[in-house]
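Note that this complex is displayed minus one protein chain, with the remaining chains in position.
And then chain A:
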Amino acid sequence: MPIAQAHATFKQESHMRTRFTVNGEAREVEHDTRTTLLDALRDQLGLTGTKKGCDHGQCGACTVLLNGKRVNSCLCLAAMHEGDEVTTIEGLGSPEALNALQKAFVAKDGYQCGFCTPGQIVSATAMLEELRAGDPSFASASLEGEMPLDDAEIAERMSGNLCRCSAYPLIREAIAMAAEVKS
């Protein structure tokens, strides 16, 4: 359920209608050509868990899963995602039923102010999938074989998510903890 109902008025000089699936539900948004996926999620669908940090793809606070892959929703035009499947932090767990990563962030205190946390958790969700698929990273000693989940790998693979409180060590611990729970 959306935690807030927002109905921001977009400029509608170039009016459009786009349908996509958000957290398993079919949604339709009316928007201007310029509207980003991030703004459509927050301002029109009321899904404010996805945060608007830098709005330039540098901080990762707006990370969502797009057809299962992590992307910066601030660098996606809503118009380009007709028919796509979007998963936001609201789709991963709820206050009543936290998922393994959310529990681990709480257990390890993997945040301070919490603003980057939804992006961190959505990003880490995809990151663990990438590891399972054997995708290498810049930190990987070999491009082949199983990829280890050590601290250096987690740091490199999460470098698209900034934390201005610099809770990085605990964020990495939380991710390592959740990965162990899952495996």
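One rule holds for everything that comes next: a residue touches a chain if its C-beta (ideal position, glycine included) is under 8 Å from a C-beta of that chain, and two chains touch if they have at least 3 such contacts; residues count from 1.
Note that in this section contacts and distances are computed from a predicted model.
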item	value
Options "Pyrimidine operon attenuation protein/uracil phosphoribosyltransferase", "3-oxoacyl-[acyl-carrier-protein] synthase 2", "TRAP transporter small permease protein" or "Molybdopterin dehydrogenase": UniProt name of the undisplayed chain	"Molybdopterin dehydrogenase"
Touch criterion as defined above, residue of A:T21, A:N99, A:Q112 or A:S137 at the omitted chain	A:S137
Residues from chain A at the interface with the omitted partner, ascending	11, 13-14, 16, 32-34, 36, 55-57, 60, 63, 66, 69-72, 75-77, 79-80, 123, 126-127, 130, 133-144, 155-157, 159-161
